[in-house]
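My questions all concern the structure below.
Entry: chain A
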Amino acid sequence: MRWSFIFILFSISLTAQKQDSLLTALQTKLDSLYSFEATVHLNVDIEHVNMPSKTARIQFEKGKKIKIDSESFIMVPKKGLDFNLQELFRYPYIALRTGQISIGGQECEVFRVIPESPKADFAIATLAIDPKALRLVRSEISTRKNGEFTVEYFYGVPVDALPSEVVVTLSVSDIRVPLRFLAKNAEIDQKNLQADERQGKINILFEDYTINWRNR
Partner candidate 1 sequence: MILQIAEIKKSFGSRQVLNSVSLSCDKGRVSGLIGPNGAGKSTLFRIIFDLIRPDSGTVSVYSKRKKPLGGFIDKPALYGYLSARDNLRIFARMQRMDLTVERYSELMELVGLDASRHDPVKYYSTGMKQRLGLAVSLMNDPECIILDEPFSGLDPFGNRSFQELIRELARTKNIAVLIASHNLYDLGDLCDELYIINKGEIIRHGNASDLFRMASKSYRIYGEALIQSKTLQHLGAKISTDNALVIPGVGDIEAVIKGVVDEGCSVSACIPQTSLELLLQKEKL
Partner candidate 2 sequence: MKELLAVELFKIGKQRKTFYGLAAVLVLVAFIMISAFFQGRGFLDIMLKNIQDSFEFQGNLLNAHLIIYLVLNSLWFHIPLILMIVVSGFLTSEYKDRTVEAILLHPVPRWKFITSKYLATAIFSIVLVLVLMLVTFSAAYVFFGSGDLVIFLDGLSFFEPGEALRRLAGAFLSGIIIALFYAITGLTLAVLFREATITWIVSAFFLIVTTMLLKYDFGWPLLNDYFFPKLIDSWQYFFYYDIPYATIWIKNTVLLGYTIIFALTGIRVFIKRDIKP
């Protein structure tokens, strides 16, 4: 009985180490991404928010904050643009493989990442990784202060290292109607406005990548 228990523990640790290596491999791959630039098309899909598709230029450089520039006004999600997961892996963490999941016909390995340091700004992250292409397919992150958000990654062809489309789903607080606003009293669905929070999506399409890998 004791030996069975020890064997089970050993198996789990072996499994954890093996899957941890998948996460580590992904981390190593993403870590080698030095910089990239791309043209992005931002599409906001939030209830009660109407915004046309915006085009901007995104610039990523390792170790620096991501830059998105546009000639016109743009709304950039505060979360979900951590392409090399450097925020996730900034502090020591525990990674647990929790199973497999099929996303869009792809079999993915699911990991739960729990930071060991209270300085991390997230409480728990669930990552779905395509083991064959070694790419992140989905991440669900619960932040300590800013709610939860989900990022889905879509890739053009199997060899693409960076996504052609990213969909960030996050909670958006209710759009309050300012009482002293000067506009017409629109027929607003009052009942609908009672909800405190609702889900919003930002769809980011990437094109014209210029990628700079370290040591490639």
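The rule is simple: a contact is a pair of C-beta atoms (placed from the backbone, for glycine too) under 8 Å apart; a residue touches a chain by one contact, two chains touch by 3 or more; residues count from 1.
The candidate set was assembled so that all candidates are chains of the complex that A comes from, given by their letters.
Just so you know, these numbers come straight off a predicted model, no measurement behind them.
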Complex member touching chain A, one of 1 or 2: 2
Contact set on chain A toward candidate 2 in their complex: 46-52, 68-70, 72-79, 146, 170-178, 181-186, 200
